[in-house]
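Of the protein chains in this complex, all but one are displayed in their positions.
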Amino acid sequence: MKVHVDGIEVELPAGTSAIDAVFSAGGDVPYFCAHKYLSPLGACRMCLVESGSPRKNPDGSFVMEGEGDAATPKIFWFPKPMASCTMQATEGMHIRTAKTSEVVAKAQAGMMEFTLLNHPLDCPTCDKGGACELQDRAFEYGYGASRFGFDRRHAEKHYPLSDFVILDQERCIHCKRCVRYFEEVPGQEVLDFIERGGHTFIDTEEGGLPTGFSGNITDICPVGALLDNVARFRGRNWEYDHTPTTCTLCPVGCSITVDARNGRLERIVAGENRDVNEAWICDAGRFGHPFASEERLTTPLVRNEDGALIPATWDEAITAINRGLLGLPLADLGLFVGADATLEEGAALAALADALNARHVDHFPRHSVFIAPTATLTDVATADAVVVLGADLGEEAPVLELRILEMLRGGLLPAEFAHGTAIADLRLVERPARRPERLAVIGGESRLWGHAGHRVSANGENALTRLAHPDTDDLKAVRALLDGAERPVLILGADALRGASGSAAALLADLASRTGAKVIAIPAGPNSNGLAALNLVPRTGGLGVDRLGEVPAAFISRLDPGMRAGGFTVVHDTHLTATAQLADVVLPAVTNYEKRGTVQNLEGRLLPLNPAAIQSGEAADLIRTLTALAEALGVKAPARGQRGAQTLLMGSVGVNTATVQVGGALHTFARTFVAPAAPHTPKLWTERMRSRDRDWVERIHDLVEGGWTLPVAPAAPQPGGDD
Amino acid sequence: MSYFAEKQPLVADIFSRYPDSPQGRRSALMPLLREVQDAEGFVSESRMAEIAALCGTTATEVRSVISFYSTYHTLPTGKYHLQVCSTLMCALAGSDELWDHLVETLDVQPGEVSADGRFSVQKVECLGSCGTAPMMQINDDGYYENVGPSKCARILQSLRQDLQPLPDNPVPVTVGADGRQVLATGQAIGSSVTGLHRLPEQAGGEA
Partner (left out) sequence: MTATAPTPPKPITSAKDPRFAPTLYAHVGQAESWTLPYYRRNGGYEPVKRAFAMGPDAVIEEVKKSGLRGRGGAGFATGLKWSFMPLKDGKPHYIICNADESEPGSFKDRYLLSEDPHQLIEGMIIAGYAMRASVGYIYIRGEYVHAAERMWAAIHEAREAGLLGQNILGSGFDFQLYVHRGAGAYICGEETALMNSLEGLRANPRLKPPFPAAAGLYGLPTTINNVETFCAATQILRYGADWHAGMGTEKSKGMKLFQISGPVARPGVYELPLGTTFRELIYDWAGGPLEEMKAIIPGGSSCPMLPWTDSILDTPMDYESVAAAGSMLGTGGVTLIPKADCIVNATWNLVRFYGHESCGKCTPCREGISSWMTRMYQKLVTGRGQPGDVQLILDMSDNIGGRSFCALADACLGPVLSSIKHFREEYDALAGTQQPLYPARKRWKDA
């Protein structure tokens, strides 16, 4: 259909909202209540436009105006401006924005005056200043002055809704984004308006917002009413260096922006990736970052004669390693790495292992089987049945849970335009009807459990077998759901994959082909899928990281098993972990926020990491650290830097990660390496995310201990760390 | 202590009015609130939580709904909660003076309860009794209409003795047997109502 915006004709698909028509035509209207991934509301009344449409005569011809050839269809204008976010554009519609309409310009200026009526204008002390939608729009569309000669509304200015989110009720402009977000996205009715009319404010009666996905409201709040309490008063928006990158806390790989100031990581906000996390991230990903700028190792440490670890230069550390490994057959050196290392780092490590002919090579955590993903996150969101087996998504892949909930409310993904995701997709509605009967959860209780229409308590480890051969009515119902669905997706979690073998993979393949289900097996670590393509598992005669104590000597990168190798032990980590404290030489590492590289998420999407401006002294990523290790061992370094590692990767697995774009790209590796693995229980919040110097983060400690709201299965102490 | 645990038939009756679906369950929210408030005079936080569980929602949502509507209370009111209509039609009949009189003689401000626990007052908006203004409502019991000074005094005197008069339901204008609109006293009104027509035969008679 053709729509005319301020005289510019644009061709748009039917169903487009007027606000998206305006933006498609390169125009602009201010808006506060509309949000890309939430239902259009029409509450803030800022996006007013004048609009009119042609009408048809009873004979089907257009009512015309003008004479002869100059005649054009007469446009019947609405008598008053309309909210463009809740109005559907129609064929031949004409729209005037403030650019061409005095009426609209005045209406918007007047509305801005109302919006600012009770707003405190404490911008100089507001964390939102400089990145505030209200501030920006007030400059663009406001009168520049208020005629409201009365005292403004006074309300609570420092009201913590949880340890992570703080509310300033005076600043709230009642756009309802946060309330709609909780109801529509994580499906939690935990925040709502209280009172009515001019007295309306938002509050929770739940004793605090639940940890999980609460931080997203700080992103979508168009003013400084809801703020990230972790980043509170840490910097002004124009002072931050913004680095778009990928979160590697779990295998979802959400798009994030890391905000650093003066070399400190102060804040993480969600980035948009329509294919992965839309615009949402989990609370761990958002708030679990203070460790990155606290108590970092900034120089190598070498153990002296007195047995104390003392700061040293890299050269001294290389010398110490050289000395410590003297006489050790190179093939006896264990090489172990955390599963959030990048593909490039993995390629460098694999190449060094090859060069040393090392046997004891491993990454952690990983499963004993590799099940290639056949479903994407978009497939999950648009499925008509999802069966979750033995997964605790809140710990393993939180945003996957959001995509499943999206499926429950109909899997309506907002349309995409040249100007980006639709600002107001009119198919999204408030309080959407949900289809719990489309979701089955088999395993233990979890947050998702409450949303599922089919719930089967099962020991995760035999869940797959039981689903393949259903032995109860409940399981038969789940099978019927799978069999009857057109686009089913099976999701397997750690409980289902723990100890799984090749026969399980065969069983799954059979079940998938019988039911037509696509599959996502949640990888054990953030980049386990990618690292599985590299020969980073114990080789013939080699030991895994679970048997570290038996390995004669080891280089351990960003793993914290809490023990040392049998002999000389080199630890490469960001902090002085328990393991590092036992090491002979400690090399400072960078966090994934500081890396350039590539990871592969649970759906097989290659996603880029970009380095944020965080001070970490002489810390180095694994590639450069391996160069130092190679020097100490007297062998040729596998790669001298990122470029070299990319070349290695190209050579070993045939993928050019230099070309991976921001949104990422799906990729299937031709070959994967598997080996038996030690059991592992995934945990999202880890000890290392605990902040040392701020008391609010005491609560994170509770999360780590499993004491607060996150359901964490009691688990025996496991070797290895994870982050 | 649960309010509804012992009242399963009542709860079942309320739920039976609405569809057997999550949305239908939520519809029972207002009737359940009304039950609690009529019994206890207000809705406490524990009752909010209980009702939330019954309706499949959260205490946040229940509080949100309670606070939206003006007749629910989250704090105890007096034994007699006097709600005085203050909107224009009653104001034209002196409701402001009625209000001032109540506040003064009962020595109670909105939001307070009188010292003897008997009275609380609330200004409310149009209660749909404009033909019999001024008026007030007591608790959830009913209307007291045409509340002039002497009637007000009689009501307060009775309430002080805990003898609540029955609510009135006067119908100011009715229709007499002859089809004329008359006053409640039977007095015919309208200047030319002679020879009123008989209504046509009921069409149903032919069917």
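For reference, chains read A and B in written order, and residue numbers begin at 1 within each chain.
The definition used in the following text is that a contact is a pair of C-beta atoms (placed from the backbone, for glycine too) under 8 Å apart; a residue touches a chain by one contact, two chains touch by 3 or more.
It should be emphasised that the depicted structure is a prediction, and the values quoted were computed from it without experimental measurement.
The residue from A:G15, A:G110 or A:G499 that touches the chain not shown here is A:G110. Taking the complete complex into account, B:T71 is the one of B:S44, B:T71, B:S114 or B:Q164 that touches the chain left out. Here the missing chain is touched by one residue of A:A433, A:A480, A:V635 or A:L666, and it is A:A433. Not every partner is drawn; the one left out touches chain A at residues 40-46, 48, 79-81, 83, 86, 106-107, 110-111, 113-115, 117-118, 147-148, 150, 153, 173-174, 176, 192-193, 195-200, 429-431, 433.
Residues touching the missing chain, restricted to chain B, are 17, 19, 21, 23-24, 26-31, 33-34, 55, 57, 64-65, 68-72, 83, 86-89, 91-98, 101, 124-134, 137, 140-143, 146, 148-151, 167, 169, 171-175, 179, 181, 183-184, 189-200, 202-205, 207 (touch as defined at the top).
Heads up, the rule we're going with is that only the chains that are shown with their structure count from here on.
Distance between chain centres (mean CA atoms), chain A to chain B: 52 Å. Per the touch definition, chain A reaches chain B in the complex via residues 188-196, 203-206, 434.
The touching residues of chain B, when paired with chain A in their complex, are 22, 45, 48, 57-64, 67-68.
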